[in-house]
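Removed: one protein chain of the complex. Kept in place: all other protein chains.
The block that comes next holds subunit A.
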Amino acid sequence: MNQFNKYILVLFVFFIMTSCRKEIPEINRPEDYVEGNFSEVFDAYWNGMNNNYVFWDIDTTNWDRVYKQYKPLFAKLNLADSIDVRTGYTYFKEMTSGLIDSHYDLSFNDSWLADSSSINPAYQRKLAKPDYHDPISVLHFYYTLPDNYLDEGWKRGFVNVGNSQYVAVAGTIDQHTLYFYFNSFNLKSLYEADGDNAVKTVEQYFFDMINNTPDIKGIILDVRGNGGGALADLNFLLGRMIDKRLDFGFTRSKQGNGRLDYSPWTPAFVTPQDSARNITAPIVMLADAWSVSMSEITTMAVKSLPNGHFVGERTWGGNGPLTANKFYNGGQFSTGFINQTYTSSLMFKYRDGKIYEGIGFPPDIEVKYDEAALEVGTDPQLEAALKLTQ
């Protein structure tokens, strides 16, 4: 009987041990939190970031420390008090100040924050740099540059769509160097839009020049001050200048709720278009500290060409593509309090194995912003690019 009792005890211990697993925490959609107080506001946002932010692998922000430090602080705030709401805004600014994602932008629904700008950590860091400068005025590209540098016959135009204005300028320099400036990546959409628009006319001119200029000495793509836009423009634009697939990097997405759960790396490439002409002359990207996202991706792609160059300044440093959260199970989300947490869906790695998020892509020929030169109508960055095409 004693023996029997021992075995019963063994079985009992066995079944007790089966309850030794950790409990699975309840993870809720950030949008579903009912934000009647600041504790809920904090939990919705903190957990949304915990599960959706795509850069935890390389970000130096200690998100657990943020939880321990700010959860009690938010718990003391009153959502019905405008001063506390302002304090909450300051906490959000502090919590996000080190986030590496340079697309990152936090905007709020609360009416007491209607006059507050959205929180953009990369912009705050940029402002604090000693070499900070404002973007080059679009008027330089629209008026000064064509007058001073382009051959006769250049084209320029703009179109307003919703709240956005799209500007493009194209022409030749010394007859055999093609120049194309555009302030945003919406080229394919505008080109395929029904009816005529001024940007479409400029695009058509530039594409005709690519196809019909017999002795191209170089192509300059000017994305200075270009804030990015549609990824579809990569094939639409660069795909016209190559005759075989151009691999230039990799992307990966979240693949689980854990901060370090990632998919394998997927190749990033440009696909040649049917009407492509293989350009062997130098293709020069002109980019600066205000070249963001698709501008940086396009610059990296061009830099991967044997005839590719990059002149200008280190770029902004926000190169992870964005799409809706459901597509890659990560990235952007909203809460009741936060209108939008604008953040990348994918992490981008250049073909050299480095991730330039938060750092910016460096030029191979650095030419700093020169306000004095621009004021008198000269463009040292463009002139440096021209040296590569002559």
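Keep in mind that, in the parts below, a contact is a pair of C-beta atoms (placed from the backbone, for glycine too) under 8 Å apart; a residue touches a chain by one contact, two chains touch by 3 or more; residues count from 1.
In this section, contacts and distances are computed from a predicted model.
A.B. asks: Name the chain not shown, per its UniProt record: "Glycine betaine/proline transport system permease protein", "Monosaccharide ABC transporter ATP-binding protein (CUT2 family)", "SRPBCC family protein" or "Outer membrane protein beta-barrel domain-containing protein"?
C.D. replies: "Outer membrane protein beta-barrel domain-containing protein"
A.B. asks: In the complete assembly, which of A:27, A:83 or A:139 touches the absent chain?
C.D. replies: A:27
A.B. asks: Hey, which of A:37, A:263, A:307 or A:340 is the one touching the hidden chain?
C.D. replies: That would be A:263, which touches the missing chain.
A.B. asks: Would you indicate which residue among A:50, A:120 or A:226 is in contact with the undisplayed chain?
C.D. replies: Of all options in A:50, A:120 or A:226, contact with the hidden chain holds for A:50.
A.B. asks: List the subunit A residues touching the unshown chain?
C.D. replies: For subunit A, the residues touching the absent chain are 7, 10-11, 14, 17-18, 20-22, 24-25, 27-29, 32, 47, 50-51, 63-64, 67, 231-232, 234-235, 251, 253, 255-261, 263-264, 266-271, 321, 323, 325-329, 346.
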